[in-house]
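Handing you a structure now.
Excerpt of the complex: some chains, original placement.
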């Protein structure tokens, strides 16, 4: 790294990229990035150039010696990279739309990281990630893979189990957001609190909250459930409201995604209504993206536009750049990331990915122990973890039956028959992105 | 036991009692029962006398020196008993009807051992069982408690965790029935096969099937899923048919109750239809029972009437009497019962109740190891186990919030709001049998 | 097996063979053995013929259609065998003598299954066993490997971890002998008691003893430690006497081999004295063997001579033939054997070999759970298990450093320096039988 850090960003044409660029610009003093390689595929070429040019203008405005490279050649980008960040979407938002719409036809939640949609996003993404890992072994064996691509937990699980790459971290802005929310509720600075997290990606709980060393979890939950209070939530999950008694008995702050599991019927009703009125989330996002790229095209724009913040990935840049900087600088601070369990959560397989507090060192994240999962959440977390393992296996093997079992055991799916029907319809819909399931034309399904 | 074995049967007025009496009569040579005390409560007095008199006629016909005692005094029955069997139903079939009907109003499966209904049957039953345990400590500390009362797994869990009684076995006729079914499918005698079970009560799987030492699981599943074949099932669960690919990929034979989890939407639709046409299962059973008791009243009847077999508890007598005889005779044969895990299933807490193959010795059942749960079923089994633990805790503490969490985390319940509504309605409906939740009039809920 | 069972006995020229032959003769009704192939190597040819001819006379006298085949061709013997039993000794008793004598020079216990001697017996034996396993894969893939060769626990560990053979059982007559001893102490028949064993081969404890279902462990230990009482012991370990308080507090019956660990200084003193007076155990046994083979040569001898019983392997025939018969007949009775742990002992790796009570089925032994090791013995058992794992690894890899660590961590070895010295001297002494450590002449050590 003598001549500065080289970053390779797979899916560099994403609308999120300005977040990342801004993050690197802000941290240049402690994180001397010299090259950022934005990689994308042929279909994303146009977006890559729009967002890449904005990135160049941002760097220029900041007057920093960061080179922005735009390329469709992944190998060139990976060569000697120090950090590889991934933020791509196989099949673009059109695929997400299918993940959302098809399940709804079966009265099943349609979502991109949970349920049948999450399964299919995993099936499409995992082979690509494993392919990137193989390239990394060859081209940049010492680099860190920072995965932001959803479903981040399932993807990290797959890399841990099916790749030789050891230097991988799965990242989500959720825990950061929850901590911000809790600090807001308490009216204090984030540094004054310590939040012990436990769980999996998109299935994480703020188990215990300390303010100046004192357990204030109960106090936070009372404030959260008091009438008229906004709960901690990710913006792209609508605020449906928890049963106050339930949340207070749980005595933990669940990430908003847990509403899919604890409020299934309400969330489904909401989704059906929204799909009819304004389209699914993918459709909404497509519109937002179009607007963003219109903005990005403006040659006079040389900072991250404010509108990006409404896109949903709040704190994306914070999470990614903080992680990279802590690894680079051996900061040994605490961040909440997806990594190999190794005993951090006692009721989860030691080789599985979990999302827990870690000390971030130059040789990677080291999880802090959290002990046993509280009984209240243990079963669900364990169930989703086995689902993720089955899903990763199906993605790697391309085995129809494994995918069928994964689909059937998902708690959002209501029967083996619906599982089979959705599986068949989604396989057909995503055929172009699931070559592993269609090895010999027309035979497998 | 010098003067012969003393049996105390709590809930002796049950229509099943003739099954048990027949079992003891058939095994008298190896199991010299001298006294059977049928105990019931005031409300069951009439039934107790009808069925008790039939029992007396059966014994007389068999010409055996077995004394049948009928009593409403539980202490007298327990005094120096060798085996205590429990087969009572708190709140009779009227309560079961509520457990079935109320959830249906919320588009939720209504059933007596699963979902909200199972939870409430547990809440009503556990305090009574723990009370019996306390009596046993005093009156027959060396006796074995053979629990047949459902939900048998949850009840055994509660006894293991909250009672001083160590000599407890939870019993279900399900595994015996599955083995019979498998032997039938293979066209062999039950003794020729070995079936390795794993799981929990009403959540059990025949994991591996051996015929003369050879693994024939795949063969059995192919036969089971071939068109036109009857699957192994308990009679009171209708045959809805599994997706053949799902079952074959699972490569295990699930107990029929698992349809509630793997075929939720189908089962619910079926229940709603049946409730409209012929009433819930409780209503059907009530009718069957009325007919049975009419038969039992007949002074000329001195054998178990054939009609009893249609009542649903096939093999009930086999399971109970085989177990008692193996304990009494130190047979060291293998039976599938509910007992403390202790490592038999590696992914379940060592102190929890599991349903696995055990060697039955005079000092109790010793589980055989089954290793890890297959990934395909691990999550669901773990989830139900944590539900059972929460439910047992709620039953013992009478804590509203604990019951709310138990209800919400049950996989058959679709949201926290519906959980709260069902909880409130069921608490009110079963108020008379849930004193622990209503300690101070009108305050708790 | 239509034409009857084929047995292949590796090390068939052993003086123990008449034990085995007698066992098969006695059980012919339930265990229809048709062919016994006694295999040995060139160096054992003479003994093979002497003992083989005795075997033939024994079978003839019993008037049974069992064919005895003598061969130096292992492949011929293994071809289509149903059971392969192993009872060989790499390097004969001369090697044992070195295992015993060399450690004594370093004031360290010299013994063939424990300490430095046990390590070296393992290093010599494991490659041969793994070679047999490879032959079995090819020549008799459905056969059971019944290993009697010491150190049986370490050998079973190696087969479980480094071979593809799944059908392996490690066998020791120790647990059978302890049970016999306990029954004697209690003055009852063996069938009246149930002994729960836990531990490893030659490191096993009778944890709880039941008589007619009642725990009588304390009573047995009081009788064992009462003045003037003989303790349960294997004949070839001298009775040194335990501290009564220690044994009673342990509240378990340890196998005699545990004296090496709990009475190290006394055992060493005893061995040093014996070595001076009568020679080491190997030397004593060599003399006994010479006398036995003189007897065997007698053409008029056609039964197992009584003198064999003093050889030390009491119950050898019982243990081996009972096991084979229970597998063959799917008896599902309980025997104590070495097999994969799989949760039977919670504090030992699930993939390691342990010696515990198992149900013996046609598809193999299934361990019964024993829960956690009692604190009193946990540490030692865990330590020996890791020693066995290191030793097996050293045997397979032939890595000098791994062997050095194994030697140093053995609790009978008093320092890293003595470990290195003994290792070097024993490697040199056994060079002919340790090719894996001398791959490139003179380089490795």
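Quick notes
Read from first to last, the chains carry the letters A, B and C; within each, the first residue is number 1.
The criterion applied here is as follows: contacts are C-beta pairs under 8 Å (C-beta built on N, C-alpha and C of every residue); 3 or more make two chains touch, one makes a residue touch a chain.
The shown structure was predicted, so the numbers you read here are calculated from the model rather than taken from an experiment.
Because all chains derive from one sequence, the complete complex can be expressed as a copy number, which is 4 in this file against the 3 shown.
Definition applied: only the chains that are shown with their structure count from here on.
Considering the contact criterion stated above, no chain is in touch with chain A and with chain B alike. Distance between chain centres (mean CA atoms), chain B to chain C: 45 Å. Taking each chain's centre as the mean of its C-alpha atoms, chain A lies 55 Å from chain C. Multi-chain contact residues of chain B, defined as those touching 2 or more other chains: none present.
Touching chain A in their complex are the following residues of chain B: 107, 242-243, 245-246, 248-250, 262-266, 347, 375-380, 382-387, 389-390, 393, 400-402, 404-405, 408-409, 411, 414-420.
The residues of chain C lying in touch with chain B in their complex are 194, 210, 212-215, 327, 330, 332-334, 342-346, 350, 357, 359, 361-363, 366-371.
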